[in-house]
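Every protein chain except one is present and positioned as in the full complex.
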Amino acid sequence: MKAFTDEQERVLIDWTKKYPYPNLGLIEALRAVQGWHRMVTPEAAARVAEIFSLPFNHVWGVATFFPTFTRWKTGEKRVGVCHGLSCWMKGSDKAEKRLEKTLGVPKKQATPDGKLSWETMECLGACEQAPALLVNDRLVGPATEDAISKLKP
Amino acid sequence: MTKILTKHFDEPKLHELETYRRLGGYEGLKKALSMERPAVLEEVKKSNLRGLGGAGFPTAFKWSTVPPEDKVPGPRYVVVNADESEPGCYKDRVLLTRAPHQLLEGLLIASYVIGAKDSFIFIRGEYQIQYEILEKAVAEAKGAGLLGDVNLHLMRGAGAYISGLDTALLETMEGKKAWPRQPPPFPTVAGLMGKPTVVNNVETLSMLPFIAREGGEAFAKIGSAKNGGTVLFSVSGHVEKEGVYEVPMGTKLRDVLALAGGVKGGKKLKCVIPGGTSMPPLLEKDLDVCLDFDAIRAAGTFLGAGGMIVLDETADAVEVAHNIERFLAHESCGQCTPCREGANWSERILERILEGKGQAGDAENLARVGENITGKVICALGDTVGMVTRAYISKFPDDFRKRAANHG
Partner (left out) sequence: MGKTVKYKLNGVEREAEEGKLVIEAAKDAGVEIPHYCYHPVLGNPGNCRMCIVEVAGAPKPQISCRTGVREGLDVKTDSDAAKRAQASALELHLVNHPLDCPVCDQSGECGLQDYYMKIGQYQSAVREDKEHKGKRIAAGPHIMLDQERCVLCTRCTRFVDNVTKTHELGIFGMGHSEKIDVTPGMTLDNAYSGNVADICPVGALTDRDFRYKVRVWYLDMTDSICPGCARGCNISVHTNTARPWHNDGKRVARLKPRVNMDVNGHWICDDGRYGFGNLDSDRLGKVLRLKPRKLEMAWFDMASELAPILKEGGLAVVASGMLSNEDWAAYKTLFDELRVEGHYFTAEPDQLGEEDALLRRREKVPNLTGAPGLKSGSFDELAKSLEAGKIKTLYVIERDLSKVWGDKAASLLAKANVSILQGPNKYSIGDAFTYRLPATAYVEEDGHFTNFEGKVGAYKKALAPIGDARPDWAIFDLLRKALA
């Protein structure tokens, strides 16, 4: 089975051409894969390796290194709550409990409909909005009860 | 108080080219382009601009270590480090959101001096909003013909704190694990793809338009000795008014704390982390320390990247140290053993103490392990692993003793 659609293949090939050297596009290409599949599987990484003419162990090493890339399927909305020091001081533990209760799933596990998943994240660079909440790489402000309840469709 | 970067932050549309230009934007670039490259470098040298990403390395000196084109021909690059990830630091995010053109102008000035035809902005992936703002700003600048012959590339990270360290950032850009390199050679000699590369922080480069426009001396005058200009502090934690504050280099800690409205609810101060959680904390008695790269060293800590976290009397040093060590253990890249094993071990010792299973000698052992890591690892992350535990143990011995006493 093919790992990607023709259109996705084209996007990945484009990433090999975007920068002065092909390998400079690898992280962006893997970000694209994570976005499409909501995870990076060995099969997908192997195809990316082929496209970038890189050894598979290299690409799989990179894919398993960076926290953005997951071996579990995230929700369509991937929610992160920061537990850096400032956020932890302002109740990131409580926010985590609230997320678990509201979304009804433990961390790093998507809801049965695949819409949502949540996880704790390291410092999100929003210490003044503690505890910071991130949805699909976009900062949405403090993880208040209101903000969390709005996550559900 | 003199402001450089945040001077026009009350303009709601500062992020747009039109507004930015109306307020004098890109005049610095124009002026720089009218000068010989060494003359611009000379102004930067006179400005005493230091690397505001945390290292405090003199910017002009870093630039001057790029080998000249006649010695090392071929491309050279300027890379903006916008991978801000240190707990407590969010000033780059604010600069990217509010003043993207200020950064682009600075980057173009740097690219001119270095001779870079391809320049990069590496931004952490979690700043998607800022990435889009930058995309728009680059398109605007390009449309206005401001980029000249420079290709500006944007690139996103993938969630690793260590990517923010210059050589790890270059590895990440090259599509590798963010394993720090071990200089020499330094990036200015062999950086991205082995080519001479200058890596500068967002805030550092954002200072350049002012320096180019007003001259290096005007910038130097604002700061303290050998620390030119202003510095941003992103303040969070137990304060009344969290936010980013721009102050001249050398401003007293007490004054920055006052800008943020002081300790929240009138509580007593426990400590202030001056530059992000990797930096040892300062105590009440240190409030008169001057915040510049050199003066703060005398107080046993570092300016870092201006991520100031204020903790009131209710904070517990063991819990704080645990939170920071957990972060460092999670973000350790795993390349070298002392950091990979030592950070995790330190975290687990602290965790055990927090669980009420502390044993006699735990604090001493932690301090010993910390000493065995710091100075014996590849990069600065590893150094901080030991520095943090030792700092909290030595500054708050009672917090550790209390737990040890409770549990024999």
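Chains here go by letter, A and B, matching the order in which they are written, and residues are numbered from 1 within each.
Heads up, the rule we're going with is that contacts are C-beta pairs under 8 Å (C-beta built on N, C-alpha and C of every residue); 3 or more make two chains touch, one makes a residue touch a chain.
Treat the numbers as computed from the prediction; the structure is a model and nothing was measured.
Which one touches the absent chain: A:F65, A:W88 or A:W118?
Answering carefully, the residue with contact to the hidden chain is A:F65.
If I consider the whole complex, including the chain that's not displayed, which of B:K7, B:R37, B:H330 or B:K395 touches that chain?
B:H330
Which of B:A299, B:A343 or B:A391 sits in contact with the chain that's absent?
In the complete complex, the chain left out is touched by residue B:A343.
Considering the whole complex rather than only what is displayed, give the residues of chain A touching the chain that is not shown.
42, 46, 55-58, 60-61, 64-67
By the contact definition given up top, give the residues of chain B that touch the hidden chain.
160, 177, 182, 329-338, 340-345, 348-349, 352, 359, 362, 365, 368-369, 372-373, 375-378
Note that in this section only the chains that are shown with their structure count from here on.
What whole-Å value do you get for the distance between chain A and chain B if each is reduced to the mean of its CA atoms?
Here the centre of chain B sits 24 Å away from the centre of chain A.
For the complex, which residues does chain A have touching chain B?
18-21, 23-28, 30-31, 52, 54, 58, 61-62, 65-69, 80, 83-86, 88-89, 121-128, 130, 134, 136-139
Hey, which residues of chain B end up touching chain A in the complex?
75, 84-90, 92-93, 118, 124-129, 153, 155-161, 172-178, 193, 234-238, 242-244, 273, 277, 307, 309, 311, 315, 320, 323-324, 327, 330-331, 333
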